[in-house]
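Note that one protein chain is taken out, while the other chains of the complex remain in position.
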Amino acid sequence: MATTTIAPAERENYLNKEYGLGSWLLTTDHKRIALLYLISITFFFFIGGFFALLIRLELLTPAGDLVQADTYNKLFTQHGQVMVFFFLIPSIPAVLGNFLVPMMIGAKDLAFPRINLLSWYLYIIGGALMIHAMLTGGVDTGWTFYTPFSTAFSNTKVIEAGLAIFIAGFSSILTGLNFIVTIHRMRAPGMTWSRLPLFIWAHYATSIIQILGTPVIAITLVLVVAERALHLGIFDPKLGGDPLLFQHLFWFYSHPAVYIMILPSMGVVSEIIACFARKRIFGYTFVAISSLSIAVFGFLVWAHHMFVAGISVYAALVFSLLSYSVAVPSAVKVFNWTATLYKGSIHYDAPMLYAFGFLGLFTIGGLTGLFLACLGVDMHVHDTYFVIAHFHYIMVGGALMGYLGGMHFWWPKISGKLYPEGWARLAALIVFIGFNLTFFPQFILGYLGMPRRYYQYPGEFQVLNVLSTAGATVLGVGYLLPMIYFLWSMRYGKPAPDNPWNAAGLEWQTQSPPTTFNFEKEPVVTWEAYNYDEIDAGHKEEVPVVG
Amino acid sequence: MSVHATSSPLKTYFAVWVTLLIGTLLTYEVAKIDLGVFNSAVALTIACIKALLVALFFMHLRHASEKLLKVIVISTLFFLFILLSLSMADYATRGGGGHASLLLPHITALIRS
Amino acid sequence: MRVTKRRCPLSDSTTAVQTSVHEDVHRPELLHHFANPEQQRDSASLGMWIFLATEVMFFGGLFCAYLIYRIWYYADFAAASKSINAALGGTNTAVLICSSLTVVLAIWAAEQSRRALMLAMLALTMFFGLCFLGIKGVEYHDKFVEHHVPGPTFSFEHEQIPGHPGQYANPQHAEIFFALYFIMTGLHALHMIVGLGIFTWLFVMAWKGRFTPEYHTPLEIGGLYWHFVDIIWIYLFPLLYLIDRHP
Partner (left out) sequence: MAGNVDALFIFLVIISGLMTLLIFTAVIYFAARYRHQRGVPAEQIEGSTPLEITWSIIPLAVFMVIFAWGAVVYFKSRTPPRDATEVYVVAKQWMWKMEHAEGQREINELHVPVGRDVKLIMTSQDVIHSFFVPAFRMKQDVLPGRYTVAWFRATQPGTYHLFCSQYCGTQHSGMIGSIVVMEPAQYEAWMSGGSTGPLSATGEKLFAELGCSTCHRTDTQGRGPNLQGVFGKPVLLQDGRTVTADENYIRESILDPGAKIVNGFKPVMPTFQGLVSEEQLNALVAYVKSLSPAAQSATKTANAAPQGSGTQVQ
């Protein structure tokens, strides 16, 4: 199964096959496009992170003293827009998904390689427009674009930002479309649905949301842009429109969008836990089905963002009830991951540490979601720092932790190099501690009543805000570290073997880094997913796990 | 899913075409008769039948040997239905007298009559 | 949608993957990463259907807005709708239905290797498409002249509400109708223009003799798109033109 030979440096692979800018910018190789995405989303991550740092610095003191109120409003708006639309949504699907989906199912490429490249260009055009909007005045509507503020009151670059996200949305749609077709049509012989890695199931579920949810925000943004440019009255109560209609349409996408961010991360964690516990995932079928049900139920719950917005109480009841339908499959996943550890043979390599971090943070993030879905409590904590803390636990604690875990897990495959394990474990620890220090105090702040999007606040909230800012600096270091040692490893890292973790999965059966078409020979799958018993049985003298 | 092997014969195409044209004419003419609320119902029913005909025969959905395409169509319509119906759930039950309320006045009118 | 069947630039520079088990069926239009033509055609067709699902939700947001305001401002919507020329809208519906017929005939012709018929049908499809846009242009022109285009020049004063003599439509609510009318029909027209682009390309491909009875997937895929645009119009017509037409 797993080969232990160290790859000779001169072996041809997707990285050294062709050189030059053109060979990258015109590539249709899913792996190269994944790297293009990796570079671009990292760029946006650090822009968004820079905004976050400024926000935290401003909130160090109760008075608004670091930046102007308008600047602060632009900071949190652009932090949200950049992080949500230009980092989190493309993060795992467009980087790890792009790289791994074809390899895991034994395909040579995605079904539509050129559409794949097109979606990267759309992302770049959207991103460029977003940056242009930020440089020429910025946006101050909040990432939610609530009307009538965004359509009739804001004096900032709403139209440009709206179009930027519209374009980036199509990038996301095309990625989802590509994945669905690829997973349906390109599986290698023997790769049945029940043999698919859970990573693939998660991406399949994600893609469903991408193709069915994203167009709704696209049209909503078209309406916002049109209304702002031409003074139509679709969302403006002064002209007969209903601002709540905007919120309905916006959240119809933006709630499921949370699952675009978290589902792939769940897929990553399933792979990592299985590998480092040397076990098949407990309840494979249930974990796979829970991904799909999260995708479907995710569409039924959007108005829980609107409990105090002025919707009908009866609708609020329905949406609150439905919201719990998403909580069940999420809980099922957590229980199954935990049960997978039972009687495992657990290794503590860096990816596993990230997976543990994910488990802890996602548990807290998920459970605090119960508070927000609960009508009586949401009345109090809605639009406070409680909400901020909750969704950062899901999107940063969950999605980003999974992304980093995945990056560490597959970095040897992607780059063909090994990163320094000690540093990686340290970074995982720093991120976990920094994260909790940043965001846990925000739960308390929210309960005490500090509203979100405040650039100055009453003095009694200061202690918790200082804690949070302190945590943010730790977190910042935690995020910088991996970037540094990943870059370092590309030049100085030891060459990675083809399967450094002795992991199951087709992607490990090809060389590191893979050749342009992934496999020397079309693989034929004759085994179930996560056949760690067979792998370990075949290696009695154990190949030492790297690290 | 072999599409080209299952193309409908020409006769079906022309029959569908004529039906669609008749449907269009029918929609147009029925709209001129006052049927109250049933005007919209009739118009939408005809539109659905026409759309179904196009999908089944022109887009070869009827002969798609694979269930997948049908599943995609049905589930897309399901999510569209979710979007429309759950937002309506809000608009229909906002109480009181403003015109944001859609359903409640109708229900009271129904009970009274 | 990418429907091309030509090779990717990288495919011919490779040596590693020429060991495909399906090498015996290699044809020029078969992309390197597909095992066989069936897989390629099925992928393309599935891709288009999923894209159409996306389009349904794209228009779905508009339908949602339309539905709510139509119920809120029914009388005003009826008055505004009555000011549009329904005969033109009806004609356009018929034109699109005819174009859908010519599309299926073109595919049928491709299957029968009747190249001339296929080219004629493709040309006819484009002709109908242009007719549609022309008629649409006339309609838009009428609305422009009547100051029914939302914006600073918009005016809808003293327009009777159908069935309620002496009652006039609220111009603001009528403006919402026209905003939705222009956005919905405008986006539909944009899809028509994209469709015309696709069909121009298909026509060129057909002219060059790229389509055979075995291989004409681009025609089928382009056709799916065209029919879908037709279906959208089938709904737009009664919703926008025929709200209340009784005398």
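Read from first to last, the chains carry the letters A, B and C; within each, the first residue is number 1.
Assume contacts are C-beta pairs under 8 Å (C-beta built on N, C-alpha and C of every residue); 3 or more make two chains touch, one makes a residue touch a chain.
Note that the structure is a prediction, hence the values are computed from the model and not measured.
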Checklist entry - Of the residues listed, A:114, A:132, A:453 or A:494, which one is in contact with the missing chain? => result A:453
Next on the checklist: In the whole complex, not just what's shown, which of A:26, A:124, A:230 or A:339 touches the removed chain?
Outcome noted: A:339
Item to check | Candidate in contact with the missing chain, chosen from A:90, A:176, A:241 or A:441 | outcome: A:241
Item to check | Residue numbers in subunit C that touch the chain omitted from display | outcome: 72, 166-168, 170, 172-173
Checklist entry - List the subunit A residues touching the unshown chain? => result 64, 69-70, 73, 140, 142, 144, 146, 148-149, 152-154, 237-238, 240-244, 277-280, 282-286, 307-317, 320-321, 324, 327-328, 331-332, 334-336, 338-339, 341-348, 356, 359-360, 363-364, 367-368, 370-371, 373-380, 382-384, 447-449, 451-458, 532-533, 536-537, 542
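What we mean here is this: only the chains that are shown with their structure count from here on.
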Item to check | Chain located farthest away, centre of subunit B as origin (C-alpha) | outcome: A
Item to check | Length of the line joining the C-alpha centres of subunit A and subunit B, rounded to whole Å | outcome: 37
Checklist entry - How big is the gap, in whole Å, between where the Cα atoms of subunit A centre and where those of subunit C centre? => result 34
Next on the checklist: From the mean C-alpha coordinate of subunit B to that of subunit C, what's the distance rounded to whole Å?
Outcome noted: 17
Item to check | Numbers and ranges of subunit A residues touching at least 2 other chains | outcome: 184, 212, 216, 242, 245, 248-249, 252
Checklist entry - Residues of subunit C touching 2+ other chains? => result 42, 46, 50, 53, 57, 60-61, 64, 68, 72
Checklist outcome for this item: Note: in the complex, subunit B contacts subunit A through residues 68, 76, 79, 82-83, 86-87, 89-95, 100
Next on the checklist: Can you tell me which positions in subunit A touch subunit B when the two form their complex?
Outcome noted: 184, 212, 216, 242, 244-245, 248-249, 252, 299-300, 302-303, 311-315, 318-319
Checklist entry - What residues on subunit B touch subunit C, complex-wise? => result 1-4, 7-8, 10, 13-14, 16-17, 20-21, 24-25, 27-28, 31-34, 39-40, 43-44, 46-47, 50-51, 54-55, 57-59, 66, 68-69, 72-73, 75-77, 79-80, 83-84, 87-88, 91, 99-100, 102
